[in-house]
Each structure stands twice: as structure tokens, then as C-alpha cells.
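Missing here is one protein chain; the remaining ones are kept as they sit in the complex.
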Amino acid sequence: MNPIHTIDYIRILPELMLTAFGIVVMIADPLLKPGASRKSLGLLSLAGTLAAIAATFCQIAWLHRDASLSDPGWFGMVRVDSFSIFFHLLIPAISAICILMSLEYLDAQNIRSGEYYALILFGTVGMVLMSSAVELVLIFIALEISSISTYILAGYRRRSAGSTESAIKYFLLGSFATAFFLYGVAMIFGATGSTSVLKIAASLGDNPGLLAIAATALMIIGLGFKVAAAPFHVWTPDVYEGAPAPIVALMSTGPKAAAFAVLLRVLFATTSAHWFPLIWVCAALSMTLGNFGALMQNNVKRMLAYSSIAHAGYLLVAFAASNDIGISAAIFYTAAYAAMNVGAFAVVSHFAAGGERYVSIDDYSGLGRRSPLLAFTLTIFMLSLIGIPATAGFLGKYYVFTAALSPSAHPTALVWLTVIGLVNSAVASFYYLRLIVVMYMREPVVAEAPAPATGFMRLALVLAAIATIYLGVIPGKVQDLSVAGAHDLSPTGTPVGALPPGTQTTMPVAITQAK
Amino acid sequence: MLHQVLFIVFGLICVAGAINLLVQRHPISSALSLVVVMASLALIYLLLGAEFVAAIQLIVYAGAIMVLFVFVIMLLNAGAEERSRGSRVALFLGVPGVIVLAGTVAWLLITGSGHLGSVTIGASDFGETHAIARLLFRDFLLPFEVTSVLILIAIMGAVVLGKKEN
Amino acid sequence: MNDSILTLVTFVPAVGALALMLMPRNDRALRWAALIISIATFGLSLLLPIYYEHGRSGFQFEVNHNWIGQTIHYHMGADGISMWLVLLTTLLVPVSVLVSWKSIHDRVKEFFVLLLLLEMAMIGVFLSLDMFLFYVFWEATLIPMALLIGMYGHERRVYAAVKFFLYTMVASVFMLAAVIWLYTHNPQHNFEYDAFRKIISSGAVSPTTLQWLFLGFFIAFAVKVPLFPLHTWLPDAHVEAPTAGSVLLAGVLLKMGTYGLLRFNVGLFPGQAAYNSTWINVLAVIGIIYGALVALVQPNLKKLIAYSSVSHLGFVVLGIFSLTTIGTDGAVYQMLNHGISTGALFMLAGMLYERKHTYEFKEFGGLATPMPVYATFFLLAVLSSVGLPLLNGFVGEFLVLSGTFQSAVPHHVLFAVLGTSGVIWGACYLLWMYQKVFYGQIHHSENKTLPEIDRRERISLVPLVVMSIIMGVASPYWMRSIEPAVTSTIERVAGAVKAQAQKHVVYRVAESVQTHIPAVNKSSAASPVQNDSTTGGQK
Amino acid sequence: MTKNLHLWVIPLLPLIGAAINGLFGRRFKNAMVNTVALLFTAAAFGWAVWAVLSIWPGGSTPYIETLFPWITAGSFSAPFGFYLDQLSMIMVLVVTGVGFLIHIYSVGYMAHEGGYYRFFAYLNLFMFFMLTLVLANNYLLMFVGWEGVGLASYLLIGFYFLKDSAADAGKKAFIVNRIGDFAFLVGMFLIIQHFGSLNYETVFSKIAQGHYATEAGWGFFTITALCLMFGATGKSAQIPLYVWLPDAMEGPTPVSALIHAATMVTAGIYMIARSHAIFNLAPHALEIVAIIGCLTAIFAATMGMAQTDIKRVLAYSTISQLGYMFLACGVAAYSAGIFHLMTHAFFKALLFLGAGSVIHAVGGEQDMHRMGGLRTKIPVTFWVMTIATIAIAGIPPFAGFFSKDQILGAAFHSPYGGPVIWAIGLITAGLTSFYMFRLWFMTFFGEYKPGSVDVGEEAHAASAPAHAGHGAASHAHGHADDEAHGHGGVHESPWVMLAPLVVLAVLSFVGGWVGVPQFLGGSNHIEHFLSPVMQSGPAVSGEVSSTGSEATPSHADEAAQEKPGEELLLAGTSVGVAVLGLFFAWLLYYKRPELPDRITSKMHGIYTMVLHKYYVDEGYGAIFVKPLLALSTVVLWRGVDQGVIDGLVNGAGSSSKGIGNELRRMQSGNIRSYAAWVAIGGAVVIAYMVWMGVTK
Partner (left out) sequence: MVPLSWYLILSAVLFSLGIFGFLLKRNIITVFMSIELMLNAVNLSFVAFANYWHAHPMKFSDGTSVVPLSGHVFVFFVMVVAAAEAAVGLAIIISVFRTRETLNIDRVNLLKL
């Protein structure tokens, strides 16, 4: 008798797709002649990500047929629910766009190797797995897969000292943090006798022992590092500055989203009473440090790095709210942030040109005249990062603060957090605005005009821009999915009244009721 | 009784090795002291009745990983490290921080020791390899398979980063 | 047709902007296209007063669809107040297009696209009845205006643009917080204006919280108006902005602030409006006098007009927070007047700039000789903003002040008298300006040959001048639709005040429970009522 | 209801004229321009006469017609409505009549000026506003005219806008008037608040119903009355707001005649007379009006004595005479005030036009020292001026005498006046006749001594570019043009200018006869004519004043019926004083022309002070204007605006940048430091959470 059933393979279908394509790319690479461009492999891996997305849709369809798919599979290793589905759609999409921009970038940097794409695909496997894994062993391995692949990719421009330095920094500090996370896992295993999130959640209950609390703390440290939340954010600016732009686009969104997913799973296995003040402080610190740090930056990548710290802070505000609205807001925010940030880095990676020469803000002077498309899309992304209405950024922030202000266990503290957040976003508008200002209101300083963007890059830009606007104007579907995800994740059922704007009781929620 | 003696002995060797890893200035000596730590840890695993773990501890860690380390040290013929003062933060913030951290954990474990109880020399059926094998290839099949991806990445990474520029 | 007209009026400019984006970079064609689109919008908006049921309070032409889920709606509607502001907008935009005909020759496409987007956003602000939608439009006005200033402005344009952006941005996040709070405590889980009004009037919200919410809205609008201590972005923005930018900034964007004060601070929080009216009136009066005095000593034509706006909008705020029908009628009317007269002034200043490339008074003088027609237009604009009877300015000022005189706000007589002194200051700085520019000998020989304004410029000026005369003579035509809207608002204030006065005891009880209700609250809640009884028999 | 008079036509006609000239005048020939202007003014005059005759005598007054609402808000509503009663009859006739004459005069006077069409457009515009003012049926519409005439005078004073002095004068006039208007507005607000309306009939009928006792103290009526009074001081150039009128002489002479003598400046008097119902309830206000009136009268008279500019002499005399009218109102002898207003309109207009004719004759010269002996050269002007001078000096049987005498009589008897006020008035009368005859002698007697420097010349030179430009404005009385046209030297004015003079001369002669008091065997027609409008001053006993419709003769009149002898005595005194003034003038400026210099050198201090108009302008400048500008610049603009507020704003920006800079130092770039941060953070986290767990 074979204990593994077909449905189990459906549960990991996207991962399988990605892995398969990854291997194909890996095998195909030596077949191409050394000096040649690896565009073809890029397209292949693009197909891989699309296949993964398609696979996820298969999962949705399957869920409609029988809800048992959402039971934990592989002996309680993975669980397919609207939460995991959300990230299985989001993360491959991110990778897809990053691959699109890499097609141009690699040629510009004169990097000719297919492993790059394979690594992106394998990394994606890790990330998506993080979102669906419910067993700490698997979570750990998935985490390592995504981390190690990004370590390598960060150092991919081997000739550049900056790139290798960012790789080593990311690697050492990353493994350092991983050790903390592991120690936490060990303790939780000691405290509960299990490493399955579901069992842990069940056995901890409302009043876990000190050991479990310490374990949670250690895991928060490890994951807080991965999501670049203060005070574990210090690595971010250096690593982002050194790493290749498309990879920054990836690692500032994909692994981050995945890590947030894990953080959600882990945190909401215990009651919020213990970690609320902690997350509160982290949120406030991240927003403030991030925004104020960014004020004085002249390097665009570094500036965006600080901004990503700040955005992690906004996300943590939603955590602090620690109610279903908060969870869904956080889930939605990951998507919103991904859309705009990937877009921004797409522009950066195109504009940086060979050897990433042009990354200082002043280099962007007069871009409005030289390449209107680039300037226009970048403007959209900046406005979204500021949080101007009708963009993803605004809706993300709006949901977050809605969560913070809606009735909860700690109303006053959350009101203050909201105020801090809003003031921060006002401060932030200054440095995002700087970029718009130089693009449209200053005359060019760089002698050579930026090279025209290739079709793929244009596609990447336009897709990101569309996503940003879409999430800002008609986020209904995404919002529903995030709400459903929150619903599936949260230990308690959700009173429909408390659902955030745009909630309709649609498919995914239906699943969970079916269970 | 014997158990305690053995634990204390090997435990002390562990700590000594670890400390030596810190104080030694040449990477090779640090590496060797790390090997010492791992070996003694293997023995402690045996005390805990984890034969399989003890075995792979020696084979994988001491055998494979540390050899890799030594190999790299040789390759880059790293000399004795100079005591550069790159980071005052590490000294004045980090060290106290670690002490607090360790202190908290230790205190927690000591106070908790009461209900944590004690450990025994492993029963015969515990920790033996085929039991682990059952677990590994059935319940933990998926992680096991996924590890292959991990290793694939590692290989690729090593190749990509290691190979000479052309 | 009735339910689609607002959507049309709002989004025709946006569609036009899209079309412009896709057009080839042929400046002439772009200009004409922009002109035609904006005039078409104006034509559409003319349908509003035609089909509007005058004399009925409440919103008309309402359109309400779900936008994001069931909670965020696309809900628009016009009442007597917003309708006329929309018309003001649609009137000023074609005019601004005309006025930028020659002055904008670089990046023409972007310019007109931004202009049309700005129009869309401004109209949306006045029409939205869903607070979320409102906030979206509110913020949406920010970008095009900032870009217009920053891309097409003068020397210190970047500083001005950033200052404008940050000032408004910082202020409006507080409004956002207030809106979200109201939403999260709204049992209906939507952003409907009426729903919010219900929550607040239900008395479920504690006075302290109400006060914070009120301030949240107030700060956002006060910056936009701009009210006295928050006004310093205005002179910079105006001086640096291109003519069209100044016209729309002064003509419409500032009105968004006063409109917000009336529609939301007074409309949503009648009780708090009464409670806070005193110090707001103080600020308004300070604004009137301060703006005038500072305007009096400006060496720069545009700066002078900018500060005069501070003074004029002081009148508007004073009128709104007199919380009387007459005063508020006047305030609304004054919004329209200021849009027209100050818009005209900025256009005229711009025409001068096109000829002289400076706004400094010392460069002018004696211009009445080379350009008499121009001088005549200028005189009319000046007179209408001096508030000369039979021109529009007077009606508004008169009503505002007499409203303040009859108001129930403490110290209202003082406010009224100080406000009335504005008529003196207005005459001082405006006539001083006129003399500096047009009278006396010509000191700069090149001024002797300044070309007279051409046909296009006259055409762009005529509508405003004509309007300022018509509105000065036939105000009842506007009042009949403005007044019902205003009355309903003001009645709510009175009602809320009475209610508070009755609940006043309850408050005291509540206070003993939770101590942090400002002590003044009780007295202020009651005092307007007493004044109510005492007014009329002032002596 | 009598037949519809369509009063609205009366103001509308000049407006049309103004519009036509204003819009198309530039393309017209002068002939065309003045045809239009005269046509519409004449039509207005005609219509006015017809309207008056059609309801008087016999018709029911007041005649009210309401066209359509102008401002409506809440309970308040002010219509476009017109109101014709005896008071406005007089006013409308004076305005249209004198206005028409001055239009004719201007045709000649302005013949060679640039901006001819502009001048007549403004003039018609003025007529429109002035007629609106006097015909309005509510205060708000009156205010329209009130402000409008201000505007017209602003434009006309600044007619020669190339001259900075002219531009300044215009601005000054408008702003000073605005200060008055401010009070007027406040007054209106009070009325609205109290009566809920600004319509005359509403307000006055409410008062007439007699619910209001005469205020002993400082009540609503007193304050309202004072506000209105202050408004009037602006328009009618009374202390403290008279300063604009002398400067207003920068305008062309016909303007001075029409606006600054005959009509506009009397608007204040009209307004007070119109609101007599309110004033009657406010004794304090009346007293103040009286005091201001007589102070202004004497004050201006003294200043008039020292002036050498012919027009300025007349300007101060105007202020002084207006003081008289104020005095009249102050002592509740409104009809007397209106009477004087009328006669003054005649002779003062005549004086100005005459002066204009003189100036015209001597080529733009205005300094009387440079005139003299013109008696023979311009006989017609001389004779009409003589009549006017006698009239204003108050020598019977000329117009001035009767009106002035009534005022003095009233002042003497009235509870608000009394001997002191009367005495001051009397002295003023003396001074008036003195400086008027001084003017007369200096101008027409002695020998002609044209000045070495011709002010006109240089000013004209200055205005040359204007002609180059487009000839909108030329300098005052462009006499260089005249010379260019060939007829230089002293010459009599053309008939088109003289004819109005003659007409006015006749009026100044006979104009007073409508008001011959009883004790001179007359039957004070004017008073009886006005009596339906005017009710008497409040009974001293403070009893509720009776309704306005029925005629109650004024105190002066009652007194007259009691003891004519005293009246005769009073009249005699005033005549005597006038003659005295004449004598001194004769002595100083005809018989012994050197005396004045000696006197002035003797009492030099006083003389210079008087010459410099008591330094009032300088005083105002030093006390109000300069400090205000300094405050605005230094404190408000540079200080508060740029210093404090912008300082805070920019400071916030830079300080946050500073914070950012500090925070960046966390990023030392050293991996071990970063690890340290992580470690310390971790330590805090775990310590905190365990501590929380324990304390739970």
C-alpha cells in the first residue's frame, strides 16, 4: 500500500513545476555555447513561473471539487488553503517580473550563465513552500532554500566588490539569524514535543510556559531578521546596495513575503498578549528608522532599502492589530508592496546600465525628458510608495491603519501607533518626492542618455505599473483572497462584520466553511 | 553516577574547545578546536542514546564540513588574524547583550529544570537507525526530497561563485 | 441622464487627458484639443443648473455604485454649494488653457494633461459623497498641481512645489486617520457621508473623541484654505506657479479647503463646530487683517495677490463659522467671487509677466498709457476684489459680515467689526498695487512700447469680468440654490447645540466617570444656546 | 397709487451714456462724445423734472417703486428699489440740474484735453451713482451709490494719472472714504440686526410706531447714529476725515465743481437727513454731530485764509460750508441743512467753475499771487464770481444768506446747539466772507502779475510722453495745447463755458428766496416743503417723538413765531460779521496789500502752522501710516511670516534630516557591529518576553 496519494502531489504541484523547470534550465545551460546570451533559458524559467501560477489555479479548481485538499498533506507537512494560495500566486508572479527584468539586465552586465535563472526558480520553490508548510522542519528547509539561493544571487556580479561584500554580509548575518530561529525551534520542540505548527498551536493554548515564550522570542528574532524589521534590519541597506538590482527586487519582496507568511503562522500559533508590545515597538522602530534613514540617502538602491525597512514597519502595524483584519491587511500589504517595489527596482535596474553606474539620485535628473515611459512608471511607483490614493501603496496603508483603528485589545496603543505611522508616511513622502522632483524639475547631469528599454523590460515595467494601479483602484478580488487567507489562518473563526473593506464571502471563505 | 562524570568531562572538553576556538588566532587552530568540540559532542549524543546522530555528527560534520573548512583555509592560506578594531559596538553593546541573552536562557532553564526532569541512558529501541529511517522516509519524506533541491542549489552556488572568471 | 451627468462632468477631462497623452507632440493641436475638451466639460456642467431643482435642499443627480466591495462606494451628488463650485472649476479651466496658450511652449503635452487631470480631481472633490472617494480625489489634486508648479514654474519652483506638497500631505493624513476611525466605528461599514453623520449625531461617540476627529478634519482643510498660521506655502506656491497654476490654485484649490470646512467640519460635526467656532473665528479675523497688512508691503505683484487671498478667504471662514444662514450664504458666494476676481487678477499678472518676465513693482509704473484696455480690465478685477457694490465681491463680503454680526458665537460683534475693517485694508493694498503698476510716469523706457493685450487674452478675460458684474447684480439667482443647502446645514448646527445643551447634564455624569473631557466643553456646549436666545435683542 | 414713474430710468440714462462713451468713445470724435454725454444727462434731468412734477404738488409721497431683489439671504432682502419724497426731489433736481450745467461747461473746458471720452464716461458714471444714492429706497442701495461716487471721484481725481500727486490724491480720497464706509457698514449691520431690514419705509415706520424712547444714554440708536455719522464725515469731508478733499483739487476743475462742491460731498448730509429718525432718538449723537460740524467749519475756514492756490481756498471753504450743514443736522434743523446744501450747490459750483474759467484764462495758473487785475480782462467771469462771493459771504438777498441764517438761528435755539455753537458759526461766517473776498480782491483787482515759472508748462512737458503714447491723459488743463492752438495770453472763456456760469449766477442770486423766513415776511417754503419728510428733533423732555408724516415746525421756526425781534437781531449780526469780513479783506488785499506780509511775519508761527494746514496730513502720516507699514514689513512679514512660521517649517525639515543623518551612523558597514545590533536586539526581546511571561 502506498501512503502517498495523487492529492498529495496536487498539494505541491506549483513547487513541482518550479523544480522541474529549474532542473531543465540547469541541464540546458551547458548545451548553450559559453559566451552566448542566456535569454532562451530566461524565457524557459519565465514559463516555469507561469506554470507554477497555472498550477496554483489548478489547486483552486481542485479545491472547488473537493475541499479535502485543504487538509494537511504529506503527513502534516503542507497545507493548501487560501493563505498559501495567495502566496503561491504572488511569489511566482514576483519571480516572473524579476526574470523579465533580468533578461535585459544580464546582457547589460555581460553575465552569461543560466544558473542564475535556475537559482531564481529554486529560490521560488523555497519561498512558496514557506507559505504552505505547516511543519517547522519543512519551514526551516524552505527558508534555507530561499535564503541560500538569494545569498548566491546577491553575489552574482563576482567582479564587483560591492556585490561580493553584500553576499558575504547577507550570508553571515543570515546564517547567524537562522541559528537563532533554529534555537527557537529546538525550544518549542522541547516545550511542546512537536514541530508541527498546528500541533504547537493546539498544545500551547492561552498560557504557554516560559520555554515556549522564549522559543517564540527566538523565532521572532530569526524571522524579524528575514523581514528586515528593526532592530534586526541593519543588514538591509548594505545588502540591497551591493546586490544586483533585479535580485534586490526579488529579495526585497519574495522572501520577505514568505517570511511574513511564516511569521504569521508562527505568531498566531501563540496568543498575542505576549508579543503585542514587542511587535508594537518593532513596528514603530522600523517605520521611524527606515524613513529617517532614507531622508539623507543619495543612492537610489540604498534609499529603497531604507524604505523597505519602513514598509516592513507598516506591515508590523497590521500584526500589532492582531485581529483578522490585521492579518488580511498584512497579507494584502505584501502584495501591494511587491507590486510597487518590484516596479521601482525594474526602473533602477534598467537605468543603472552596465556595471550599475547610475544609481545616485542626481543621475535621474531630467529623466522626464529623456525617457518619459521610465519616468512615468517610476513616478507611479514612487507615488504608490508615498501612499497616494488610487495606488496599491495607499490601499495597503489604508487597510493596515483600518486594522489598527478597528476595535481591538489595545485601542489606545494602536491609535498612537497609527499616528506614528501616518506622520512617518508624511515624512517619507519627502524622499520619494525627491526622485520625482529631479526627474521632472531638473536638467540632466549624466552626459549619455539612458539606453532605450528592451521589450521585456517595458513589459516588466508596464505589468508592475498595472498591478500597482489595479491594486489601488479595483483591489476587490485580491482583497477577498487576503481576507479568506486571514480567515483560514486565524485560530478563531471570523465574524463577517469585522471583515475589512471589500469583503464578500466568496470562494476561499467557502472552502474554510466546508472544512 | 558514571553518566554524570562522563557528561561533565565531555561537557568541559566541549566548552574548552569552544573557548579555544575563540582565543586561537590562526584559523587552522580554531578549526581543529571546533573539531574537538564536535567530537566530544558526538560522545555526548551517545550518552543521550542517539547513535545515529552521533555517527553522522562525526561523519558529516567532523568528517566532511570541517575538512572543507580546512581545505579552504589552506587554499586561501589565511594567516593569523590581526586584532583590528573595526567595531566598538560589538564589544561594548554586543558582549553585554549576549551575556544578558545567555543569562536569561540559563536562568529560564535552571528555574524550569524542576518540571523538565532528567534524561536517561537511551533504551535499546530508542534512536536506533531503522526507527529513524522509518521516520525519515515516511513522515519526513517531503522535507527529505526537498533537501535535494537545497543541495542542488548549494552545488550550483559553489560552482557559480567558485569558477574562475573567463 | 440625471444619474450619469456627474460622472460625465467628472471624467470627460480625464478621458481627454488620456486622449492628449496618445496624441503626437504637435503643440498647436494639443492646445486646441485641450481647449475643446475643457469647453466641452464646461458645456456639460452647464446642464447642472439647468436640470437642478432650485430651492430643494439635499443632494441631486445622485449616483451610487459599489466600488470596492460593499463598503467603498462610488457615490456622487451635487447640492447648491458643490454645483456652483463645479461650475466655477469648469469655467476656470478653459480660461487657464487660453491663458497658457503662448506662455507654455516646453513640454506642452504634459502641461495640458496635468491640467485636465487636475480638473478631474477638483470636480471629484466637490461631488463625492463617499468619504473614501473624497479622500482619493482630494489627494489626487495634489500631484498635478505640484508638478505644474515644479515643472513650469519660475526660479524657486522646486522649493515651492515641495513645500506645497508636504504641507498639504502632512495635513491631510490627519483627515485620513479621522476618516478611518469613523469608518471602523460605523456599524454600517461604509464611508457614506450620511452614515458618518448618523454616527456622530447619535451621540455614541464621546465629546473628546469628536473633538479629535474634528481637529483631524480641520487641520487638513485649514492648510488648504489657508488659515492664518498655516498659510506660508501659499505665497511661495503662487509666486512660482505658472499663470494657469495660480489661477486654479487660487480659484479652486483654496475653495476645496473652505468647502471641506463647510461640508465636513460643520456638516458632520455641528456640535463641535459650535464648540470651536470662537477660536476659529479669531484665526479667520487674524487672517483677514494679517493677510491684508502683509499684502500692503509686498514688492511683488503675485505675492501681493497671494496674500490678498489669505485675507479674502479669512472672510469665507468667518462666514462659515458665524454659523448663521446669512453668513454662510455669503461665505459660499464669496468662494465663487474670490475664484473669479482673484483668478482674473492672476491671469492679468501672468499677461504682464509674459511681456516683462518679472512681477516686481519697481519694473512697472505708468502702464495705463501703453496698454489702456489692459488697465481697464485690471481695474475691474481690482474693484471686484475690493468689494465694490454692483460687483460680485461686495455681495459676499456684506452677507458674511452681517451674518457674523447676527451670529451666536461669543464676541461675534468684535469679530464682525474687525472683519469689516477689511474693507479699508482691501482698498489700501489693491489701490496701492494699481497705482504702482499703472499710474505715474513711465520709468523704464522699454515699458513705453509694451504691446496691448491681444484678442485671445481679451477673450480669456471677458467671461470672468462679465461674471463678476452679473454676480454683483443678480445674486438671488445663485442664492436660490445655495440657500437651501446652507440652511439645512446650519439648522443641524442649531439642533446639535440644543441637543448638547440638554445632554449637558449627562456629559457631567460621563465626565465624572472618564475625566478627560475638556471642562470648557460643558459651558461651550451650552453657551451658543444662550446667545441664540439673546440675539436679535442685541441691545 | 399714482402712475408709474419708472424712476429707475433716471440713473440708468447716465449709465448708458457712460457705457457708450466708455466702450466706443475712443473711436468717437469729441463732438460725438459730448453729444452722447449731454444727451443722456439732459434726459435724466428732464425725466427727473417730469417725475417730480407728476407727484408734486398733490401726489402721495413718498413714492416707492421696487424692481427686483438684489441681495437676498435668509430673512434679509435688499431690492433694487427707488424712493422719491421731497428730500430726494431736491437732491435729484440739484444733482441732475447742476450736473447738466457742469457737463456743458466741461465741453468747453476739456475741449483740448486728451482722454476726452474717458472724462465724460467717468462724469456720466458719477451721475449714475449719485442718482442711485439719492433715489435708493434702502440703505444698501444708497451704499451702492455711496461707494460708486467714491469710485468716480477716484477716477476723476486721478484723471491726470501721469502726475503722481494726482494718483496719490485719488487713492487718498478713496481710502479715506473707505474708512468712513467701514463705519457706515457697521451702522447698516446694526440696523439689520435691529430691524431685520434696510428699507427706509420698514425702518422708519417701525420707529414711527414709536416703540422706541429717546435714548438718554449710549444705546443702540446712539451707536448706530454715530456709525452713520462717521460714515458721513468721510464722504462730507468733516473732521477727522476731511483731509482728502483739499488734495482732490488735483482733478480737473469741473470735477471739483460737480463732485467736490455741489453733489458728492453733500451725500453725507443727505444720509444724515435721511436717517434723521434714528438721529432724533439719539441726542448724544446729535450733539456730537453739531460739535464736529462747527469745529470743522471754523477749522477749515482758518485754513482757507492762508491758502494762495485759488482752488484750495475754495476746497477749504467747501469743507467749512459742509461743516455748516453738519451743524444744521446736529441741531436737528435738517431742512435748514438741506436748504444750505442746495444754495451751496449753486454758489460753490459757480465759484469753482468761475475759478476754472479764471485758471483757463491765465493759462493754468492757480496761485492767486500770480493773478490780479483780471476784472477788466474777463468781465463775465468777474461778475459771476462777484455774485457767488457775495452769496457765500451771506449777504442778503443772495442765496447764501437765507440758508446760513436759518442754520445759525437753529443753532442758537436748539437744545443741542446754544450760544457757543452759534458764536463759532458766526465767527466762521466772518472768516468765510474774509477769505472769499480776499480771493476776490487778489484775483480781480490790483494789476496782473503772471508768474515767472509756469507750473502748467513743466507739468505739461512731463506729460508729453503721454501724448506720444496714446494721448489718454494730458497734464492739468493742457494749456500748452491752447498756446499751440495759437490764442495765448489772458482771454475770456468760450460761451459754452460762460453760459452755465450765468445760469448758476442767477440761481445763486434767487436760490435763497424759497426759504425766506417768516420774520422777513417770507414763508419758509423749503421748510414746509420738506416738513412731510422731516420730523422735528426729539422733544427735550424725551417724550416719544410723534410720527414723521405730519408736519411739525422746527424749533428755530417756533422761536421765530414767538419773538421775531431776536431773529432779526441774529440775522443782523451775521450780516454785520459778513460785512466786517469784507472790510478786512478790502483793507488787507486792496487798500494796503503790504500789510498781510507784515502780519504774517509778525505772527509767523501761527501763520506757518495755518499754511501747513496744522500739519494734520503729516500727523496722520506719522501716527498711522508709517507705523502701520513698518509693523507690516518688519514684524508681520519678515518677522512672523518668514521668521517664525517658515522658520518652524523649514526647521522641522532640516532637523529631521539631521536625525536621519545620526541614525545612519548605525550603518557602520561592519558585519560584527551588525551582529551586535542583532544580538542586543535579541537580548532585549527575549529578556522582555520572559519577564512578561514571569510577571503573568
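In this document, chain identifiers A, B, C and D correspond to the written order of the chains, with residue numbering beginning at 1 in each.
Throughout what follows, a residue touches a chain if its C-beta (ideal position, glycine included) is under 8 Å from a C-beta of that chain, and two chains touch if they have at least 3 such contacts.
Here the structure is a predicted model, which means the values were calculated and not measured.
J.: For the unseen chain, which displayed partners does it touch in the full complex?
T.: Output: missing chain touches A, B, D.
J.: For the full complex, which residue in A:V78, A:I152, A:I361 or A:A464 touches the chain that was left out?
T.: Checking the options A:V78, A:I152, A:I361 or A:A464, the one contacting the hidden chain is A:I152.
J.: Since one chain has been left out of the picture, which residues of subunit A touch it in the full complex?
T.: Subunit A touches the chain not shown through residues 136-137, 140-141, 144, 148, 151-152, 155, 158-162, 164-169, 171-172, 175-176, 179, 182-183, 185-187, 189-190, 193-195, 199, 202-203, 237-239, 241-242.
J.: When the complex is taken as a whole, what residues of subunit B touch the one chain not shown?
T.: 3-4, 7, 11, 14-15, 18-19, 21-22, 27, 30-31, 34, 37-38, 41, 44-45, 47-50, 52-53, 56-57, 60-61, 64-65, 68-69, 72-73, 75-76, 78, 81-87, 90-91, 94-95, 98-99, 101-102, 105-106, 109-110, 112-113, 116-120, 122-123, 126-127, 131-132, 135-136, 139-140, 143, 147, 150-151, 153-155, 157-158, 160-162
J.: On subunit D, where is the contact patch with the chain that was removed from view?
T.: 664-665, 667-672, 675-676, 679
The criterion applied here is as follows: only the chains that are shown with their structure count from here on.
J.: How many angstrom between the C-alpha centroids of subunit C and subunit B?
T.: 71
J.: Between subunit A and subunit C, what distance separates the C-alpha centroids? Give it in angstrom.
T.: Centres of subunit A and subunit C (C-alpha means) sit 43 Å apart.
J.: Quick check: how many Å separate the C-alpha centres of subunit B and subunit D?
T.: Centre separation, subunit B to subunit D: 104 Å.
J.: Of all residues in subunit B, which are in touch with two or more distinct other chains?
T.: Counting only residues that touch two or more other chains, subunit B contributes 104-105, 108.
J.: Identify all positions of subunit A at which a residue touches two or more other chains, and write them in rising order.
T.: Subunit A, residues with two or more chain partners: 209-210, 214, 430.
J.: If we count contacts the way the header does, which residues on subunit C are in touch with subunit D in the complex?
T.: Residue positions touching the partner: 163, 166-167, 229, 231-232, 235, 290, 293-294, 296-298, 324-326, 329-330, 366, 368-370, 372, 383, 388-390, 394-395, 398-399, 401-403, 405-406, 416-417, 420-421, 423-424, 427-428, 431-432, 435, 438-442, 448, 473, 475-476, 479, 483, 487, 535-536, 538-539.
J.: Once bound in the complex, which stretches of subunit B touch subunit D?
T.: Its residues touching subunit D are 86-87, 89-90, 93-94, 96-98, 100-101, 104-105, 108.
J.: So in the complex, which bits of subunit A are touching subunit B?
T.: Residue list for subunit A touching subunit B: 3-4, 12, 15, 19, 22-23, 26, 34, 74-75, 77-78, 113, 115-116, 118-119, 122-123, 125-126, 129, 135, 137-138, 141-142, 144-145, 148-149, 151-152, 155-156, 158-159, 167, 190, 209-211, 214.
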